[in-house]
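Following: one structure in structure tokens, then a few remarks.
Right, chain A next:
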Amino acid sequence: MDNKLDSVIKELQEKFSEIKVSEQQVVTVPVEQLTSFMQMLKDEYYMDFLTNVTAVDYPSDKNQNGEEDDEEDKGTMEVIYNVNSITEGYTLMVKTSVARQNPKLPSMFSVWGGAHFQEREVFDLLGIIFTDHPDLKRILLDDSFKGYPLRKDFQWVGGRK
Partner candidate 1 sequence: MLETIFIDIANWIRNLLGSAGVPALWNDTVMMLVKLTAIIVFILINALWLVYMERKVAGYMQARIGPNRVGPKGLLQTTADIGKLISKEIIIPKNVDKILFLLAPVLIFVPPLTIFSVIPFGKNMMAIDLNIGLFFVFAIASLSTLIFWIGGWSSYNKYSLLGSMRVISQMVSYELPMMLALLGVIMIVGSLNLSEIILAQESAWFIISQPIAFLIFFIAAVAECNRVPFDLMEGESEIIAGPYTEYSGMGFAMFFLAEYANIMIASAMTTVLFLGGWLAPFGLTFIPSWLWFFVKMYVVIFVFMWLRWTYPRVRIDQLLGFGWKVLVPLSLANIFVTGIGMYIYRALGW
Partner candidate 2 sequence: MLRTETYTVNFGPQHPATHGVFRVMLNLDGERIVKAEPVCGYLHRGVEKLAENRTYQQVIPYTDRLDYLAAGLQNQGYVETIEKLMEIEVPDRAEYLRIITAELSRIASHVLFVGVYALDIGAFTGFLLCFRERERILDLMEELTGSRMTYSYARIGGVAADAPEGWLDRVEKVVNDLPYYFDIYDDLISGNEIFQARTKYVGYLSAESAVDYSLSGPTLRGSGIDYDLRKAKPYSIYDRFNFEVPLGENGDCFDRYFCRILEMRQSVYILQQAIEQIRETDGPIMAKVPKVLKPPKGEAYHEIESSKGILGYYVVSDGSNKPYRVHVRRPSFVNLGFLDEMCRGGLVADLVAILGSIDIVLGEVDC
């Protein structure tokens, strides 16, 4: 099955010159091409099942020390999509990264309906804004909650040190 995935990735690399592929077959796509890339995955490679959407916060070290706030935050947030193909049986991990200062990227809701709840969760916990999402609001936390808990600079009271 991995061979199949290899050939798919090779084909994709030809079509999208800007994508990067890691050793573990993780594809990194720039935000601008995300929608067309995903649409192609679904239409041409039978990747019809979006299993997982999540995001990770990578603040730059500078900012973590709480200094030089004025300077531009170089940190990024990675959004991770895991897409399965039911018919072909392979799985692809697609990544894209957005600037921490302005975390915005297009919603995948138009491609896979399954993105609906999961993107809401990512928005809720990490504050990444998915444009064109039909109903982007907090899902797990209270509507009046301040901050995004899964960001690394989130401060909370209590807990084990």
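Criterion: a contact is a pair of C-beta atoms (placed from the backbone, for glycine too) under 8 Å apart; a residue touches a chain by one contact, two chains touch by 3 or more; residues count from 1.
Regarding candidate selection, all candidates are chains of the complex that A comes from, given by their letters.
All values reported here derive from a predicted model rather than from experimental measurement.
Peer 1: Looking at this complex, which of 1 or 2 sits next to chain A and touches it?
Peer 2: My answer, from the options 1 or 2, is 2.
Peer 1: Under the touch definition given earlier, write down the residues of chain A that touch candidate 2 in their complex.
Peer 2: Residues 1, 24, 26, 48-52, 54, 56-57, 80, 82, 86, 89, 91, 93, 112-118, 121, 125, 138-142, 149-150, 154, 159-160.
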